Structures are given as C-alpha cells and as structure tokens.
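Please read through the structure below; I'll follow up with questions.
Missing here is one protein chain; the remaining ones are kept as they sit in the complex.
Moving on, here comes chain A:
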Amino acid sequence: MTAPVASTAPPPSAASGSFLSKLEIDARMLGMLAALAVIWIGFDLLSGGVFLTPRNLWNLSVQTASVAIMATGMVLVIVTRNIDLSVGAILGVTGMIIGVAQVQWLPAYLGLEHWLTAPLAVVLAMVIGGSIGLFQGWLIAYLGIPSFIVTLGGLLVWRGAAWWVTTGQTVAPMDTRFKAFGGGVEGALGATTTWVIAAVACGLIIIALGFSRRRRLRFGFPVRPGWADAVIAALACGIVLAAATIANAYPLPAGTARRWAEANGLTWPEGGLFIPHGVALPVLIAILVGLVMTFIATRRRFGRYVFAIGGNPEAAELSGINTRWTLMKVFGLMGLLCGISACISTARLNAATNAAGTLDELYVIASAVIGGTSLAGGVGTIAGAMLGALVMQSLQSGMVLLGVDTPLQNIVVGAVLVLAVWVDSLYRRRIK
C-alpha cells in the first residue's frame, strides 16, 4: 500500500496567485481588508485627515465592539440556515433588567457602589440573554417553528418586555465600575496594560503558528514554507503592535488627566501630562469573544456539527449528530452574546433605555453577511463577521464625521450591503 503522504503537491494554480497561495491567506479576507483600507483612506481624505487619527480610531473600535460581539454568534446561527431577528430586542430587555438591578435591586442588599455590583450585573446579563436564547432555540429546534418567525415574534416580545421593566422609564446612572464595560475613561486600560496585552498576544501568535507547524510536520503533512510562516507571524504581530501604538497615542482629555494625576499623587506640570487611553475594555472583550468563538467554531466538536448541519442537515442527522440540541445551543450562545453586548451598550450610554439595541439585528446580520457568511448556510467565519462589523461601523462613523444626514447614511449603508453581497456571489461563482 503506497500512502501518498509527504509527496502531496499543492494543486497547480495560476502562477500569479502563488505568493498568496503559499501564505494560505484567504482571498476573500484580503478583499475585505482592501475594502476597509479604501473606506478608511477615502474618509480620511474627505474629512481632511480627521478619520485616521488615534482619537477617531479609538472611538471607532469602541463603537464596533457591541455589534461585533453579536455578529460572532450570528455567524453560527446563519451557518445553520437560520436567522435571529431578535438580538436587538434581547439586548434591550437584558440591558433594562441589569440597569434596574444595579440601580435598585442590588444596592438594597449591597449598598451603592459595592464592588460586587458590576460582576453580578454581567453574570445576570449573560444568564438572562442565554436563557432567552435557549428558549427561542427550543421553540425552533424541538417544536419546529421556523427561526424567522420565532425571532420575529421575539423582536416584538422582548422589545415590549424591555418597556415593561420600568414602564418605559430610563434608568441611570450605572455603577461606576460597571461603566468600564462601555469604554470611555473608566474603561481605558492605560498604556502599560496595553503593551503587556500586545506582547502576550504576539507571543501567543508565534507559539500557535509554531505548534501547528510542528504538528503537521510530525504527521508528514505538507506545510507552508518557513518564510511564509515568518511573514504571517510578522504581519499578525505588526497589526497587534500597530493597534496598541494607536490606542496609546490617544491621550486622556486634560481635565480627566489632571484628576487622574492628582489621584495618583503626581504633580500637574505646566504643559499638562500625556496620559494615553490604551485599549478600551469593550474592545478587549470583543477580541476575546472573537477568539473564543473562533475556537468553538473550528476546534470544537460543536462547531464542526454546526457547519455540518448547515452543509447538509440530513447528512448531519444520519451521521448520528443530535441536530436539535446543537441548534438549541446555537441560539443559546447567540442570546448569551446579546447579554454581553447589553453590558457594553448600557455601560457606554451610562443608562438603560428601552430603545437600546433598536435595529441592531439588522447591523448584526449585515456584518455577518458582509463578512462572508452565506445565507444559504454552511459557510462563514467569525473573523470575517467581526471585520464586517468594523466595515459597517467605519462607514457610519465616517459619514457622521463628514456631517452626512442620517437618512443618507442609511441609504449608503443599505446600498453597500447589497453591493457587498453581490460582489461576494460573483466571487463565489468564479471560484467554483
């Protein structure tokens, strides 16, 4: 028996693509990065150099976090050939409940500004969001009601429930520690922490690449050439360090910096102090969620089943996969992520309003779809969806920066969504 192992040659492809094919970077992803670059540079030119400033990019990252987190779950939902229209409403009702919890319920037992308030609020948000998601998932998977209908109903039900919590009253302000989840000054992690995180990230990237290379070599599989792995490591670390540099180039406003300096026993010099923001907590959370979700989607059995169900539901069933339970868990996960996003947007607003998350479902779905998730099911990546969220948010905040009217903003975002999906379908057809 001749096992054709190490001799396996890559399929002969066009010579022009050989550099990229050696790097094994997805051409789709590259196209999205190119689109993002065009958007960023375009807005920067149009706004006279305001877009590509540390301050704007920092704000952009914070604004993207909430939708990006939910988009990672929406990828799995859409991959299984389902849809979730209720994410904005789940965010709304969860935000209202944790708002009331930390303003009325918890202080009754713990007193105001207790250190446990914030962690309890976050856990509560995840439990509520996850439970709502699991319940909707049960209706979809076990009762066989189409997800479009269940979550369309959910959109109305949970939005109504959000109003019911306080009969429409806005709850404010939030616990001080909780506010860190929204970014802002409380949620800026500072320069030192940011550098430490960046260094750890670079180390992990290199270790992960080395590990996967060693593993493939041990089994005698074809590997990328060494230089290609080096280029990828350098690119990834470069991006991490660049992001850290930008986050650290945005200083706290003078008044805040002064208060911070005084609180830390520093004298306030004549010219002021340059105290960097560093990466924002919600952004860090979004990145961690992205990593965990990627791990779940690609390295865990659950993720494999999710994609198998999307590729061929009947085959998944015949393979002995518990497709219903898997589907229910997908919606549960989606709800849990809505809970996390509810913390971020409530903290960012420093208030719980019953309108929080309105229209988020559309931005979340659009992010996933722009990020390459196929509505036909079976195809999608977490990283793509997060990048899609960044593209959407870039378009929006760029237009805000240029003073474009809201109706026109919506027209542009809508048109871009349709255009992106059309280009993607052309690309897919050509690949086939």
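Just so it is clear, a residue touches a chain if its C-beta (ideal position, glycine included) is under 8 Å from a C-beta of that chain, and two chains touch if they have at least 3 such contacts; residues count from 1.
The definition used in the following text is that contacts and distances are computed from a predicted model.
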Name per UniProt, for the chain absent here [options: "Phosphoribosylformylglycinamidine synthase subunit PurL", "D-xylose transport system ATP-binding protein", "ATP-grasp domain-containing protein" or "Sporulation protein YhbH"]: "D-xylose transport system ATP-binding protein"
Contact partner of the left-out chain, one of A:Phe221, A:Phe274 or A:Trp422: A:Phe221
Residue of A:Leu45, A:Ala234, A:Ala315 or A:Val423 touching the missing chain in the full complex: A:Ala315
Missing-partner contacts on chain A, residue numbers: 1-5, 8-9, 11, 215-216, 218-221, 295, 298-301, 304, 307-308, 310-312, 314-321, 378-379
